[in-house]
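Submitted below is the structure of interest, expressed as structure tokens.
Note that this complex is displayed minus one protein chain, with the remaining chains in position.
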Amino acid sequence: MEADVLIVGAGPAGISAALTAEKFGAKVILIDESFSPGGQLRQQTQYFSNLPTGYAPDIGLKVIETLIKHLYASSVQVYTNHTMIGAYKNGMIGVTDGNKTFPILARANILAPGAQEEAKIFPGWTLPGVMTAGAAQILINRESVLPGKRAVMIGTNNFAFTVAKQLHDCGVTIEAFIEEKSQITCSDGILRDELKHVPVWTESTVQIAQGTGQVERVSVHTPEGRKEIDVDLICISNGFTPILEPFVIMDCELTYKKHLGGWVPLYNEKLQTTNPSCFIAGNAAGITDLGPILLTGEIAAISALEEIGILNSEEAEIERRKRWLELEKLENTAVCQARKNLIASSRSRQSPLTKSK
Amino acid sequence: MEKSTIVCRCEEINIEEIELAIKNGARTFDDIKRLTRCGMGPCQAKICMNPVREIIATYTNTPLEDIPPPRLRMPAIPVRLGALANGVEDFKESSIASVFGESVEDGDEQNDESV
Amino acid sequence: MVMNKMTKVFDCIIIGSGVVGSSIAYHLSERKKYEILLIDKSYPLSGTSGSTQAWVWVHSKTPNWYGELSMYSAELYAYLEKKIGDFEYKRTGGIAPFYNEGDRDKALKLAEEQGKVGIKIDVLTRDEVLEKEPAVSPKIAGATFSKWDGNLNPFRLVELYIRAAKKNGVQCSFYNRVTSIKKVRGIFHVETEQGVFQGNNVILAGGPWSKELGKMLGVYIPVRQVRGQILITEPLKPFLKYTIGGVRQTDNGEVLIGYSKEEVGYDRRTTLDVMQQTARMAIDLVPALAKANIVRAFSGIRVIPEDGLPIFGEIPGIKGAYIAVMHSGITLSAIVGTLMTELLIDGETSLDISRYSLKRFSNLPNRKI
Partner (left out) sequence: MQIHIHPVLGEKFTEEVTFYFNNKPLKAKKGQTVAAALMANGIRNLGTSRKFLQPRGLYCATGRCMSCFVTINGVEHVLSCMTLVDEGMKVFPSNEDPDPGSEINGS
């Protein structure tokens, strides 16, 4: 298979990158390891309003459905059930469909693998019924399956509250939030209000989850002493961290930025990594809000096309600047600061970023 | 936390085992991996990467940012050997040697030498 | 440099804590109350010894006196395990398949040569191989087989060497790179990132990094770096009984696959090119592996002396400086540790090791002592 641009990951960033590259005239291949495109947006039933120009505010999965419709109407070649597993010595990305493994010959790559949820360990966390908040959300919103009847949510961040609310709406009883810090970290007042009937145990940690064959109860250390409740579902929401394997495979340098989720590939204002043929988009870059995620896809696509000469540098610079301006309006301030920091640190290196040995 | 708490789901390695490795001088995830098998299972440290890094940070009193992730290796996800073998037709530039072939080559060389 | 009275002078400083260095440290410490320092630029097992198939391979090591040395090492491992603990040493027997009937004559010649030193090799027909190891593909023509071959767990071996050495008083300094070695009034000053150490003797056991260590003493070490890439399956039920040339199953159930050779310096990346070639080789040899999940590929930088044979012994012209560098460190560590100990403590060895001396390269162009 051959293309101008190969995009790895068909979440919102990858699809946005694919559509942008295609619009500017590139031949694009988009692969995703899942059986359908859409990434983690496929199960977001909450409303998104801070979207870039051209996007209608809607619930997440409607936003992605619209994008997927455009995708299939475009000339982008979409391969689901195709996973990037490695790289050849000439730098080409290797992909498997489960039956065979082969290179995709592209002149530039955009890596948009997304982020994964951080684990939170405690005795019994390996029991069936203990899962990430994201897994529970997939079950209810993508699979129409209830993961349990009585749950606790570990963590009080925005995502924890979002999933707790959606579980609650599907009929799951949320018994408590368990938060090790001294206060709730969710910044969304409306969400907090909607779940104000759920007790929040702060300065609390799970002592143990127990059960025969699956989780049946949980014991929690709280400032008021030990609390024990019967639950059949424990959700862990401990934040997200960028998925790194595709970048490491492509020899992209990593750097540490706490507010971008920990270790993250180093990239510049073109969203180019230290491997000049690899660009980054979306959650893997530590960008967390949907609007900015969509814009990073566009920026990465423009830079990739500049790299391979489909766009000239002036055009590319104009298109990029337009999108960065819009992105900054939509971006969360802590993330924005950390991202600027990262880009600044890339600038202090040789420019353009040189491939690390 | 209870020292017997499992950190690596795949290989079922607990906090105590990781701390013991650190006590024996291990400083990176990869050091711990080789001593304990932590992170060597099918998920290849995708899930335990940061919990282990946190344990190293706490135990050695080192900032988290100074503890690199483990070496993330190919394949990015488990792949059937058959699927890996299929797909590339042309193996003529193979760098795979054979044990047998090698010994015979060495043997031939030996006859030319007077040792 | 002025010597400080307070500065300790080690009897021996060993540079490199891989399987060879740690074996020497252990064997020395076991013989005598020696002040020993074991230094490594990184942590044990981060280099070659931690990225190997870990065969203890005897039968096709030629010339036959090299096979003989390997055979003695295989014998010593069984005994060593009783002393330092279980490193999963198994003398499984080794099968080296060949695919063309025309290779049978070569196989018979190998069997004859090795037989002279007591390494019994059977040259098997295809059916005999399949009877021994039903998982092997009927596509092979035959194989050489010897009971001497086996494998072990290199992680356990090196860890146990070091643990036993520490118990015997060996001091270790890890994550400490050696930056220079000087000999001042008969004493070696080993400069490291963490300061200077002094020793009456110094042993270079740096594996692929030996060349750099040699330079510090002004000695050319004729070795090449060769990358080997290995695939590893997830644990499978035991189904391979023997160590097969290219494929072996560990105690834990994983199958280690690979026999690639590339000259790429210290580049330890893996590449899909070689991974796919390796996969094809494995399926041609053991077809049932096709369904096994590969969870990891890794590569190690092997060290290959220019004539393929081990180099160990005193470095000619520098009294008190020794070297031990070889391709098959896992196979040879037990015998090399034993012989180097004899050499340092007794001044003579129970086996003649002169043919392993660095001296044999004295006509090499780059050589300078």
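When the chains are written out, they are named A, B and C in that same order, and each has its own residue count from 1.
Methods note: contacts are C-beta pairs under 8 Å (C-beta built on N, C-alpha and C of every residue); 3 or more make two chains touch, one makes a residue touch a chain.
Only a predicted model underlies this, so the values are computations on that prediction, with no experimental measurement involved.
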Contact list for the unshown chain, restricted to visible chains: A, B, C
Given C:Y72, C:Y99, C:Y175 or C:F239, the one touching the chain that is not displayed: C:F239
Options B:I47, B:L72 or B:V88, residue touching the unrepresented chain: B:I47
Among A:V145, A:I229 or A:I318, residue touching the chain not depicted: A:V145
Chain A residues touching the omitted chain (full complex): 33-35, 40, 45, 59, 61, 116-117, 126-132, 134-135, 138-147, 149, 169-171, 213-214
Contacts of chain B with the absent chain, listed as residue ranges: 9-12, 41-43, 46-47, 77-78
Residues in chain C touching the chain absent from view: 134-135, 234-239, 253, 286, 288-289, 291-293
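In the analysis below, only the chains that are shown with their structure count from here on.
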Pair sharing more residue contacts (C-beta pairs) when A-B is set against A-C: A-B
Approximate Å spacing (C-alpha centroids) for the pair chain B, chain C: 18
Whole-Å separation of chain centres (CA-atom averages), chain A against chain B: 26
Averaged-CA centre spacing for the pair chain C and chain A, given as whole angstrom: 44
Numbers and ranges of chain B residues touching at least 2 other chains: 74-75, 79-80, 82, 84-85, 87-88
Sequence positions of chain C contacting 2 or more other chains: 270, 272-276, 297
In the complex with chain B, residue positions of chain C that touch it: 43, 45-46, 50, 57, 60-63, 65, 96-98, 103, 106-107, 109-110, 113, 143-144, 155, 159, 172, 174-175, 231, 233-234, 245-246, 252, 257-262, 270, 272-283, 289-298, 308, 355
Parts of chain A lying in touch with chain B, wherever the complex brings them together: 33, 83-87, 96-103, 116, 118-123, 125-126, 205, 208, 241, 244-246, 248-249, 254, 256, 258, 262-263
Contact set on chain B toward chain A in their complex: 1-2, 4-7, 9, 46-48, 50-51, 64-65, 68-69, 71-72, 74-77, 79-80, 82-88
